[in-house]
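For this view, one protein chain was removed and the others were kept in their places.
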Amino acid sequence: MALMNYSQAAAAALSEAMTADATVVALGEDLGRGGIFAQYRGLQQQFGADRVIDTPISEATIMGAAVGMALAGLRPVVEMRVVDFALCAMDELVNQAAKNRFMFGGQGRVPLVVRMPIGLWTASAAQHSQSLEAWFAHIPGLVVVAPAAPDDNYGLLASALESGDPVVYMEHKELWGVEGDVVPGSRVALGVARRLRDGGDVTIVTWSKAVPTCVAAATALSTAGIEADVIDLRTLWPWDREMVLASAARTGHLLVVHEAVQVGGFGAEIAAAAAEATGCRIRRLGAPRIPSGYSKPLEDESRVTADAIVGAVTTLLQR
Amino acid sequence: MALMNYSQAAAAALSEAMTADATVVALGEDLGRGGIFAQYRGLQQQFGADRVIDTPISEATIMGAAVGMALAGLRPVVEMRVVDFALCAMDELVNQAAKNRFMFGGQGRVPLVVRMPIGLWTASAAQHSQSLEAWFAHIPGLVVVAPAAPDDNYGLLASALESGDPVVYMEHKELWGVEGDVVPGSRVALGVARRLRDGGDVTIVTWSKAVPTCVAAATALSTAGIEADVIDLRTLWPWDREMVLASAARTGHLLVVHEAVQVGGFGAEIAAAAAEATGCRIRRLGAPRIPSGYSKPLEDESRVTADAIVGAVTTLLQR
Amino acid sequence: MHESATRLLALYRTMARIRAFENAAEIASQGGVAAWGLSTTTKPALVRGPLHLSTGQEAVAVGVCANLTRDDLLTSTHRGHGHTLAKGANVNRMMAELFGRATGTNKGKGGSMHIADFSVGMLGANGVVAAGMPIAVGAAHALKIRKRPEIVACFFGDGAVNRGPFLEALNWAVVYHLPVLFVCEDNRISATTPTGPMTGGAGASVRADSMGVPGAKVDGNDVEAVDAMAARLIAEVRGGGGPRFLHAVTYRFKGHVSVDPAAYRDQAEVVAALAFDPLLIARGALVRHGVALQAIEAVDHEAKTEIDAAMTQAEAAPWPEPAAAYTDIQNTGAGQWR
Partner (left out) sequence: MHESATRLLALYRTMARIRAFENAAEIASQGGVAAWGLSTTTKPALVRGPLHLSTGQEAVAVGVCANLTRDDLLTSTHRGHGHTLAKGANVNRMMAELFGRATGTNKGKGGSMHIADFSVGMLGANGVVAAGMPIAVGAAHALKIRKRPEIVACFFGDGAVNRGPFLEALNWAVVYHLPVLFVCEDNRISATTPTGPMTGGAGASVRADSMGVPGAKVDGNDVEAVDAMAARLIAEVRGGGGPRFLHAVTYRFKGHVSVDPAAYRDQAEVVAALAFDPLLIARGALVRHGVALQAIEAVDHEAKTEIDAAMTQAEAAPWPEPAAAYTDIQNTGAGQWR
């Protein structure tokens, strides 16, 4: 067991995968310097510039080339820096990577992990703060992962690298420094959620940076006598219907919380699916439908707070 | 009143806007030949190649240039041919067009209408059949429109051209030939849904090509004594909460139907919002999470049928 | 027969097979989907989807692929039948794919626009202009990293040179010194729009040159010329010389899609172009090489017979089961459809 931060955990998982499998390579801008969040620190020194590849600023071709690499025998890890820049590579991801296996009748597969950090990141404004996980969960052929803790970032990245399917892997830009214990060699299965707190009054489903906020809110609720069942989804597609629906059926009340814009967010899918299956009462909490502002008072309007979560639960239970 | 098909109705609306306002221009590939669905037929002859602009195959720059045009005094209409190709211009639409007004503190606006036809289109396979309206409804700064009939395509396109905001305008590739009466000069307000059938047992909310299918299903249900309130949303953002929530509150049962993949589709937003606000029972019907297949038996798996809708309503009412 | 004659006859045979394939597919597609401002008809067609024919462009595919091994890789465009056949795919499975049958190269899942045969290194036609280019350089990158001897041939049209991935992919190939031959199949038109007025500068090869990809221009209707130039450039690529660029000028005999009458095109231009039919040119060359007319006609006849058989087999072939719509997508999360 080792204490690592969220960034180091990812570097460790990738380093071990590259050691175990010579076909694993990583490509993206500035990887030679460790990546802008240190999540590749030391890897180019360890594996060489042929396997930890510094690229031109060519997002479309970074993604498209990775598809070609995957078809020709490699298992590429693509670094998009932030999801906002991945918008320069949507044809390559959605039309090419995600549909390749089906379109060609299963002749090939695209074992590809695309890392695209999401989320607000101190005053980074409208073009460096988006959370677009809902887009990718909507696209057949893609797996979508959004880890919230170092051990999950380690275990899920390792599983993503082994999955053989195109995986949209979304780390959060304000979690890199978070520390936690990681068990070397451990795996976290894709599609399995994580229960962070047991409770019978209300189910709170969340992921990524909203996880710690929900846990804080649950603690506050508990002092008020409300026990929340807090579930970190971890993988958005496939999502853990079993755990979520069982809990929602039990508590009869489901709140889904995420940092992404609430309108059309993936919380709508979880809430609708749970209401369809269990008839539970639902409520969602996400960012308002506004671009992220630069100035703190504006940026804060896009942040989901523990108070807002407590408020949402209270309203949900009143109805 | 004039009888027009869906394609002609759009051409008429655009032609009138270009006649009335010299700053309205259209740009895209093959517009000089009328566009591949005849939706621009005659316009270049009428307004000249400077205003109905044939472009290189440069989707990113078609979209980006339109943003620049809008900032410099024009009201561009961008033709993306099919939404699948618009994936080559996501940074330009989502990071540049949608955020421009906010990011720059309201110094400018981007009056832009981006046409990106959606939907299945006889054996066009995985890269020419997508319906991605849910993506754009999730993005602050964008208006999303999906007309189902000639009069709406005329009245909504006219309103979109007058709105002054970036509008993602999604026509359906299998509706071009549909005919109907159009009132010259008429307008359909953005954000106002259309009730196609009055009923008290169940609310069916839908849009685009699924509209006629829902109407057919409602007729069948009626013979079985089930009266459906059928609502064509027409505009997905802003959507007509008033009409939908009032109906859902009245019937207590809501089914949302669309051709797009159900998982993460915009139906989840409507269903979740309605359940949150009215506590109604909900159900969704969309395509399975699979790429569209080329062969008919495969493609048909992605089609929403009247039978499936009848089935969904029956299950919904049983619960 | 003289060696060069033997080679030319072999090249001609492949061209004849492609021509026969395209002609048969064209007929089978009548009444199919019409993107051409005509509304989609419901008249049942054997080939339902959009069909982009390479009729008249056979010499490019054949001249280039004649210099590739079975293990070399190839990325194609929406107009990919010729590339696929020339790379060695089975015509029965190709035609079955166009017919949407379970026995097709793609199990009926892709159709003409996505035709592929990975077993002969053909990594697929593509529905998105220029989208094959980044994939091609990535495949070449993998071959280099894996220290493989194979190379990649990347086909694209003249319209693709105005899309960003053209620049990004060529730059990528130079930066990593990759084994890839870029083949610009220049039929001088993009759908309904002449490409010239939409393209700044002196065109494809000059752009390639400015990015550090040397190359050459060739008459794309003269299969011997294409073969010779491709041989030279591919030898340089195989020799570790890095990427090369082949600019082949040709002409699209048919409409953009099979149901497109191409009324926007001056008929005189088409008639003039037919005089430079690559098959005609090759026939003339064969005769000059002393090959007997009967030998040539025999090849045409064999090709016709082979494709007729492919049509019959395709029409008789089974349709995919609906359940097949749910396979070959992803393992993780498979079966969880709604």
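For clarity, chains are labelled A, B and C in written order, and residue numbers in each chain start from 1.
In this text, contacts are C-beta pairs under 8 Å (C-beta built on N, C-alpha and C of every residue); 3 or more make two chains touch, one makes a residue touch a chain.
Note that the coordinates shown come from a computational prediction; the quantities given were computed from them, not determined experimentally.
A.B. asks: Out of B:Met103, B:Ala123 or B:Ile309, which residue would touch the omitted chain in the full complex?
C.D. replies: Once the missing chain is taken into account, the touching residue is B:Met103.
A.B. asks: Any idea which of C:Thr69, C:Ser210 or C:Thr312 touches the chain not displayed?
C.D. replies: C:Ser210
A.B. asks: Thinking of the whole complex, not just what is shown, which of B:Gly180, B:Pro212, B:Pro238 or B:Gly252 touches the missing chain?
C.D. replies: Final answer for the missing-chain contact: B:Pro238.
A.B. asks: Touching the absent chain: which residues on chain B qualify?
C.D. replies: Touch set of chain B with respect to the missing chain: 23, 25, 50-51, 55-56, 58, 60-61, 63-74, 76, 91-92, 95-96, 100-108, 140-143, 163-167, 190-191, 237-238, 241.
A.B. asks: Mind pulling the chain C residues that touch the left-out chain?
C.D. replies: Its contact residues with the unshown chain are 162-168, 170-171, 173-175, 197-202, 206-207, 209-213.
A.B. asks: Taking the full complex into account, what residues of chain A touch the chain not shown?
C.D. replies: Counting over the whole complex, chain A touches the hidden chain at residues 5, 29-30, 32-38, 41, 54-60, 84-85, 88, 121-128, 174, 176-177, 262-263, 286, 288-291, 293-298, 300-302.
Assume only the chains that are shown with their structure count from here on.
A.B. asks: Line, ring, star, complete or other: which one describes how these chains touch?
C.D. replies: complete
A.B. asks: Could you pull out the chain whose C-alpha mean position is farthest off from that of chain A?
C.D. replies: C
A.B. asks: When you average C-alpha coordinates per chain, which one falls nearest the overall C-alpha average? Tell me, please.
C.D. replies: B
A.B. asks: Taking the mean of the C-alpha atoms as each chain's centre, how many Å separate chain A from chain C?
C.D. replies: Centres of chain A and chain C (C-alpha means) sit 40 Å apart.
A.B. asks: Identify all positions of chain A at which a residue touches two or more other chains, and write them in rising order.
C.D. replies: Residue numbers touching two or more other chains: 91, 95, 102-103, 140-141, 237.
A.B. asks: For chain C, jot down the residues that touch at least 2 other chains.
C.D. replies: 106, 108-110, 114, 126-128, 164, 329, 336
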